[in-house]
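Contents: one structure, followed by commentary.
For this depiction, one protein chain was excluded, whereas all remaining protein chains were kept in their positions.
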Amino acid sequence: MDSTTSWGLVTTLIGGVCTLAIFSFLLKENPFYRFFEHLFIGIAAGLGPLLVLRDFLWPKILEPMLGLTITTYPDGTLSEPYQPLYLLYLVPMAFGSLYYFIYSRRHAWLAKIVIGFTLGTSGALAIRGFFGEVVPQITGSFKPLVVFSNGELALFESFNNILFVATLLLVLNYFFFSFGKDNSAQDGSPGTLQSRMAPLGRPLLMICFGAFFGSTVMARLALLVERVQFIITDWVAALSNVVGIG
Amino acid sequence: MILAVGIPVFLGYSRPPSRLVSAERMYEVMAKTEFKPGEVAMVWLDFGPGTLAENQPQAEVILEHLFRRRVPVVLLSQYQQAEVALQRVPREVAKRLERELPDQRWSYGEAWINAGFRPGGAIFIQALVNASDISKFLGRDVTGMPITQYPNFAAIGGVERVKLVGEVTGLTGVFDTIIQFFQKGGYQPTVVHGCTSITIPEAYIFLDSGQLKGLLEGIAGAAWYSEVLKQHYPKSDNTKLLVVNTALSAAHLVIILLIVIGNLVPLYQLLRQRLWGSHG
Amino acid sequence: MGGLEHATPGILVTVAFAVLLLLYELRRVERGYRHFIRRIPGIDAVEGAIGRCAEQGRAVVFTTALTDVGPVLYACLGVLHAVAKRVAGYKLKLIVPQYSPEAMVIVEDAVRGAYNDAGRGAAFDPQSIVFLSSEQFAFASGYMGLVHREKAGAAFMFGVFAAEALVLAEAGQQVGAQQIAASVSPEQVAFFICTCDYTLIGEELFGASAYMSREPVQVATLAAQDRLKLLFALVIIIGVLGATLQSIYPTWSLPTVDLFFTTEWSSLTW
Partner (left out) sequence: MVTINSSDQRARLIGIFTFLGGIYFFLYFVLPESAISFIGVKDRHEAISNGFIVIGAMAIGLGLFNLVSAHGTRIVFKKIGWVYSLALITGLVCMLGVTSAQWLQSLALSAEQQRSQIISEFAQRIIDDADKTTATLTVPALQVRVDALKLYGFEHLSVLETKLLGQRGASSLLQHELQKNIATVREKLAQLDAVSWGELSPGSATLLKEVVTSGAKFSVARGAYLREAAATTTVQQLYTLLYEGFFNQLGSAMFALLGVYIAAAAYRAFRIRSVESALMMAAALIVMLGQISFGRMISDDMPALRQWLLEVPNSAAFRAIRLGAGVAGLMLAIRMWLSIESRSFSAGKKR
């Protein structure tokens, strides 16, 4: 954000005020914070719908449907004939507007039709998505437990592969719930091999969650660093510009 | 905490970032991917203000590398709030490169185009992959100009000519749609990913299976990538990024210190109670 | 293997197997088959926490946080139903702070059903289902105030969480509540592990709910999932053995088991 132009300066100054307003929540929930929080929710809500209209509905659906993409050349001929097929888009548009019946008490079930339809669509797509992701994950797990590099046994790689496959299977086993004979675990008897091995999965999961913990710490702190940097470098500089101390 | 972060930023003090092998491997992939004439890279900027801090530096180093290699870049997003990032990030990278190399130019329509926000998520991506000509499929860019009018992007052709796909995001689910749907029979792109740190452990399983060829791990990943870039292009300027990374490292030390103290204090009180409590 | 846009024969067989497996399990459960579900340690922790509250006579708080209407919510309701029934039995105070208005309707329905099942339908107080806010941080600060005022003895946090999980966990810890958490998002599980007394991880939430509620669709889904996961585990084991043999005897060229998934229709010569 260049604070050279006057607009840029105003933008930076407002940015600083907004940041301090949100940070005031750390002291106590206060009107200053709540005002800017509501402002944020309003601006975010105002941005969304128009972009769907501007970047998709208008150029891809409405403009061709109204024939506005056809240019007449200087000699009177048309760049392309009108495509009546575009009028078919009126069907999904009408069907999509059923969403708004969610607000009527008597006809709310009409909205459930289109909500169900979109749930069905995402369900069917998720079936394809599952295989698109999981098949390479499964084939990527076929790691040889014994690795040779130019004839010798590569100890470190072999150990890594053994640890990898063992962890993978033990954690998978931890999330099995319905294997075992009905009478075994209910009365406290040891139960099947599978249920006896299950607890082994938990400590291995802890290493994975430790990695998540360390990474989440970096994610959260990065956001704070960016804000502190904005206040110290950009905002203070803009303030000194205005007050003329600089 | 604000002090620990503020001091390096205020003084402009920076230390060399931690060496992340994943960023180095990504550099190799970005340097070695071959682009024949007419072939393009497609970079998704799927981040808004919430994860700007980590995702913007990643988007900048990816675009800087592609711009230096003169690879035509198609920019777009599945996320509405990425509107301004799509406009500002490539422009700032181009300006920085033109300051560094005054005789060269990186202009909109030549080095990159901005296809803007595209709703539909998985439905949009699986239709894009199926398109016979991507330039026609994308239709117009954000300025309203048909993409077929830009010479570098006029005849991209099928998705096979998208040789590299970059995905920079902090949103859950968005990266998955690229991994799951940006592929078709006989074609799988080279995917590189700039992720917020919270999803680093997740991204590693895709590095292991080869679905992902390069990963930038939060700001630390972008910082080390910029160092590697600097080795090949000495005049590349990453001072601001290194200062931020150093402040981030300082903040980490404070967290570790607080956890240690937070656990020692009750332990000490417990011991005191057990020892003195029993004598008293 | 190139990319995947259309199912290969192997994948088609797997899809058919998954669909038929689910329908078969549903049919079996509806015809009264009692599936075995192992008792995961998380369930002991839940029952222990309520028992301790009964001794101290303190209130029990159960929140589904950001969970919206959907299968994760139904899994939470399986546990909430069991918790509410015990709380009704012990005549304790139950508070259920809410974030999503749509989910609130279903939650109230489930808690009223639990009180009826415990034979204390009259004692059910609709005010115990408290709507705080549908904005993430406003909900978190509202929850913090409520837990402090009620001096809760046990705090259950089940469902979908985001960054506000830290605030919720800290509130319960400050009043010395016994905290049990169950989250489907792995990032938040890491925080719950070091702030709560017991944490159910990912699908354990579905396991606990199926065990406690014996709700037919949840039990059948769990059984079908286990069997499909077992199939994939076996494929991995075969694949690993094949890769190991291939590594020991490089001259052999063993067909790898992933060919089952990757062989295209075109290369199948009839």
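Quick notes
Note that the chains are named A, B and C in the order they appear, and that numbering of residues resets to 1 at the start of each chain.
Just so it is clear, a residue touches a chain if its C-beta (ideal position, glycine included) is under 8 Å from a C-beta of that chain, and two chains touch if they have at least 3 such contacts.
What you see is a predicted model, and the numbers here were worked out from it, not measured in a lab.
Every visible chain touched by the undisplayed chain in the complete complex is listed here: A, B, C. Among C:S128, C:Q178 or C:Q225, the one in contact with the hidden chain is C:Q225. In the full complex, chain C touches the hidden chain at residues 5-7, 12, 15, 18-19, 22, 26, 71, 74, 77-78, 105-106, 109-110, 137, 163, 166-167, 169-170, 173-174, 184, 186, 190-191, 193-195, 197, 201-203, 206, 213, 215-218, 221, 224-225, 228-229, 232, 264-266. Chain B residues in contact with the hidden partner, per the touch definition given at the top, are 1-2, 15-22, 48-53, 81, 83-84, 107-109, 119-120, 123-124, 126-127, 130-132, 137, 140, 142-145, 149-151, 185, 197, 200-202, 204-205, 207-208, 217-218, 220, 245-246, 248-256, 258-259, 261-263, 266. Residues touching the missing chain, restricted to chain A, are 1, 7, 10-12, 14-16, 18-19, 21-23, 25-26, 31, 34-54, 56-57, 60-61, 71, 73-77, 79, 81, 85, 88-89, 91-93, 95-97, 99-100, 102-103, 109, 112-114, 116-128, 130, 133-134, 137-138, 141, 160, 163-169, 171-172, 174-175, 201-211, 213-218, 220-227, 230 (touch as defined at the top).
What we mean here is this: only the chains that are shown with their structure count from here on.
Number of steps on the shortest path from chain B to chain C, with steps defined by chain touch: 1. Seen from the Cα centre of chain A, the chain whose own Cα centre is farthest off is C.
Once the centre of each chain is set as its mean CA position, chain B and chain C turn out to be 33 Å apart.
With centres taken as mean Cα positions, chain B sits 15 Å from chain A.
With centres taken as mean Cα positions, chain C sits 21 Å from chain A.
Residues of chain A in contact with two or more other chains: 128, 132, 136, 139, 141, 208, 212, 216. With touch defined as above, residues shared between interfaces to two or more other chains in chain B number as follows: 126, 183, 198-199, 201. On the side of chain C, the complex with chain B involves touching residues 1-6, 185-187, 264. Interface residues of chain C, counted against chain A in their complex, comprise 1, 3-4, 7, 11, 14-15, 34-41, 135, 137-138, 141, 163, 186-187, 189-191, 193-194, 201-204, 206-207, 210-211, 219, 222-223, 226, 229-230, 232-233, 235-237, 239-240, 242-244, 246-248, 250, 256-258, 261-262. Chain B makes touch with chain C in their complex at residues 126, 129-130, 172, 182-188, 198-199, 201-202.
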